[in-house]
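Apart from one protein chain that is not included, each protein chain of the complex appears where it belongs.
Right after this comes chain A.
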Amino acid sequence: LRNARYAVPNPSFTPTYADNIKAITLPPANPVTSGPITICVSGHIDHGKTTLVQTMIKMLDGRKVVLDSGLAEQSRSCTTDVAVVTCKTPSDRTLTILDTPGHEGYSLQLLPALFECDVGVFVVSCKRGEFEDCWGGAGRTHLLSMIRAGVARIVVAVNKCDVGEWEVVGRRVVEFLEKEGVQATACGVSGLNGDNLQNLIKSIEQNCGVRKGKGNKKSFRATISSVSLTGRRVNMQCKVVRGNLTVGETVSVAPAGVCGTVKEVHVGDEAFSAGTVGPGDNVTISVVNMDGERVFSGDVLVRSGDLRTNVFSRRRLVAKVEVKGKTLIKGTELTLVMNALSVSCVVAHVLDGDKRMLRSETRGRCTLVLKRPVCLETYEACKKLGRFLLLDGARIAAVGLVEELL
């Protein structure tokens, strides 16, 4: 039996994690001096993800937030889309929580959230019968999707621990994850009652990786996950991938090429009209003088100067691909998913081995031709903008790294 690392509900729990990085500098009134964390709460249907997030927000911020605010969601009592909430942890770090849908039909909404997060929280219920039901089929697929999307650290929140034995379930899931090569921690919680949430948050913070360097010299990149137009402002919810951006600078959206000036940066409900955002910040950037109709989710925000010197929109690329499911035959139409972007693509040529197909469970290189130009970078240049998933229908067919842009 491998050593399963799991957090025991212990009141004398003392966290030992590396010091935080200063990522967002703000006017003296709101001193925030800690590294931001983005977590993605995912799991099987009805295991308590939305309830858990609501209780966490109540505990951390004291406010009651309704996550399933859409009409369809309230009438069907099921999450249809990803909800984003920002709050502060007890150790003063900005925590952005993405509450995702559990139904298989909404996997297209789940994947962008998985790409965006730093730490993945996998919610599994230890109520009798629920765990066995999900573990046999869809639950494991969910975990595999998380791993394939690139979530390196997962915290397993074993929910409903007031009506079940969480240790057994936690151990099983952690063992499975370690076999797949992912660092995992398990923690028993109760979303409804709020038991042991402090330890969950501490495990999340502990698991959040230390970001290397402040990225001052690197060019600014932020992936846009959602766009909203209010009046003359274009509000873009983005996660900064690398580099820094100051309010007042001119930015452009690739591949459309439209540009505008950054007026404000919102973190949750607070607006900052001066300051800098750095890598890891999950913020809403409010821009003026930009043609909002041409900005879509999945685009990348860059500095205007950058856009003039480099070409950002590509349609053809060479990728190193690892096939996870069935064999991929040359010429199949797949969906390429990366960071809120989903575009139709075709496997144009297979470069290694058998030139007609990419065999199942093997690695190979191939050329992909996309239906429309998108902003991508090679994996060596930028890890977040170079890793993608290929979907065949709703199933993940392969994981790929961009090797070369043609």
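The criterion applied here is as follows: a residue touches a chain if its C-beta (ideal position, glycine included) is under 8 Å from a C-beta of that chain, and two chains touch if they have at least 3 such contacts; residues count from 1.
Definition applied: contacts and distances are computed from a predicted model.
Of the candidates "Exosome component 7", "WD repeat domain 78", "eRF1/Pelota-like N-terminal domain-containing protein" or "Integrator complex subunit", the chain left out of this view carries the UniProt protein name "eRF1/Pelota-like N-terminal domain-containing protein".
Taking the complete complex into account, A:E333 is the one of A:E333, A:E380 or A:E404 that touches the chain left out.
Note on the undisplayed chain: of the listed residues A:A83, A:L143, A:C259 or A:V402, the one touching it is A:A83. Note that of A:G268, A:G305 or A:P373, the residue touching the chain absent from this view is A:G268.
Contact with the chain not shown here comes from a single listed residue; of A:W135, A:F176 or A:F296, that residue is A:F296.
Although one chain is not displayed, chain A still touches it through residues 65-66, 69-70, 72, 76, 80-84, 103, 105-109, 225-230, 235, 237, 264, 266, 268-269, 271, 284, 286, 292-293, 295-297, 333-335, 342, 344, 371, 391, 393-394.
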